[in-house]
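Heads up, one of the protein chains got dropped from this complex, but the rest are sitting where they should.
A, B and C label the chains in the order they appear, each numbered from 1.
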Amino acid sequence: MTVVRPRVVSLIGGSACTPSQAQDAEAVGRLLAERGIILVCGGRTGVMEAACRGAVEVGGTTIGILPGDSPSEGNPYLTVALPTGLGHARNMLVVLAGEAVIAIGGGPGTLSEIGFALKVKRRVIALDSWTASDFAGDQAPILTAQSPEDAVEFALAKEV
Amino acid sequence: MTVVRPRVVSLIGGSACTPSQAQDAEAVGRLLAERGIILVCGGRTGVMEAACRGAVEVGGTTIGILPGDSPSEGNPYLTVALPTGLGHARNMLVVLAGEAVIAIGGGPGTLSEIGFALKVKRRVIALDSWTASDFAGDQAPILTAQSPEDAVEFALAKEV
Amino acid sequence: MTVVRPRVVSLIGGSACTPSQAQDAEAVGRLLAERGIILVCGGRTGVMEAACRGAVEVGGTTIGILPGDSPSEGNPYLTVALPTGLGHARNMLVVLAGEAVIAIGGGPGTLSEIGFALKVKRRVIALDSWTASDFAGDQAPILTAQSPEDAVEFALAKEV
Partner (left out) sequence: MTVVRPRVVSLIGGSACTPSQAQDAEAVGRLLAERGIILVCGGRTGVMEAACRGAVEVGGTTIGILPGDSPSEGNPYLTVALPTGLGHARNMLVVLAGEAVIAIGGGPGTLSEIGFALKVKRRVIALDSWTASDFAGDQAPILTAQSPEDAVEFALAKEV
């Protein structure tokens, strides 16, 4: 038998965020879930929590990759809470999980994850986050989205 | 709204195994899936592959936590393939994922994971694997199961 | 030019220990240092602190691989304090550092590290720790030492 493996998209960004970023994150979560796509994130607060909430509200599946030892530190909208005990290093796993990474808001930690995503050749979409103009040279495009709809479309498109 | 979070059980053991261990692993996967429990393992061969196969054959959900950078190195029976890039260290994540850890077969690597599971206070069930008599002193019980049915029952029981 | 690279031996064991284990650890540290060997350990308390103290008292070099983000959490007898932020996972790095691993005392965490050491084919010497009889089958020998002198000799011998 063969397993139908759902597509997975990663979401990274501010564990603290503006209301506008939270709104965008919730919409991204919802749009992904409506397409049957699994959302993977760091499982905590801010844009992570908002996106998970948006996803599960329409019956979607969310996986939180947590920094500590216990599933209880995850936000309330996780279908699966995976404790790693790895602290900061768990962010690399969030990036590696999906075929694409959507970044919303965020500070130097998010920049670090974007850099890592580019290093491991994952497609990166930025929504109110670090933009292509922040990157010198020909490092590789970060796709800048203007809306949650664009972000999800860029994440899933065959070619960009 | 609240999310109903399925229970999760971890499976560890030989990436190479005997036919009997493979049979047991497949049964364990099936029994967990029949109860709606998510199976988490290292996503590769041997008892991992057998357990995943048993689970998905009855519609269960399996998550493979992989050592490399690519989901493609996972076995064919993973609902979700999570690459970690962490090599050996990903074994700690497999142990941390579930409320209980079922060990089938395996060598020193599996022993290492059992030791770690005891350290982080996860319940450990051994089926044709390292047994309580391998452990000196009062380190904590490893529950020894004689069958897949026992293994799953011990994993899920309220009190053992 | 070529660099003369000192030999490295890893020490693992109880972060809490008996006076006898502390005494043994201090002797092991001293004996290694007298031979110009670098001691690598988890950098914290118990046998780790005792061994580091024994080493630096005779001018030796110690490296502590720490679980958190700050060098300040290390014991006072570290020449180099390396924070990893990795929590439990840093134990694998302690095991990988040396050509041999000396285990003194310790609980399931130490057993986990011994299992991992065997998996990655590092030589393991146990002093008042888990012994060969704790391991079933032909997994590979753990060399059991009766004294700090034996432990260091086994660690450094060309053939055992």
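We adopt the following convention: a contact is a pair of C-beta atoms (placed from the backbone, for glycine too) under 8 Å apart; a residue touches a chain by one contact, two chains touch by 3 or more.
These figures come from a predicted structure and were not determined experimentally.
Considering the whole complex, the hidden chain is in touch with A, B, C.
Among A:Y77, A:W130 or A:F154, only A:W130 touches the chain left out of the display. From the options C:T84, C:S129 or C:T144, the residue with contact to the unseen chain in the full assembly is C:T84. Those residues of chain A that touch the chain absent from the view are 86, 88-89, 92, 107-116, 118-120, 130-131, 134-136, 139-140.
Think of the hidden chain as still there; on chain B it touches residues 69, 85-89. Although one chain is not displayed, chain C still touches it through residues 1-3, 5-6, 8, 38, 40, 56-57, 62-63, 65, 69, 76-86, 89, 92-93, 96-97, 120.
FYI, only the chains that are shown with their structure count from here on.
Think of chain B turning onto chain C: fitted on CA atoms, that turn is 180 degrees, to the nearest 5. The centroid of the Cα atoms in chain A and the matching centroid in chain C are 40 Å apart. Remark: chain A and chain B have CA centroids separated by 27 Å (rounded to whole angstrom).
Within chain A, the positions touching two or more other chains are listed as 69, 85-86, 89.
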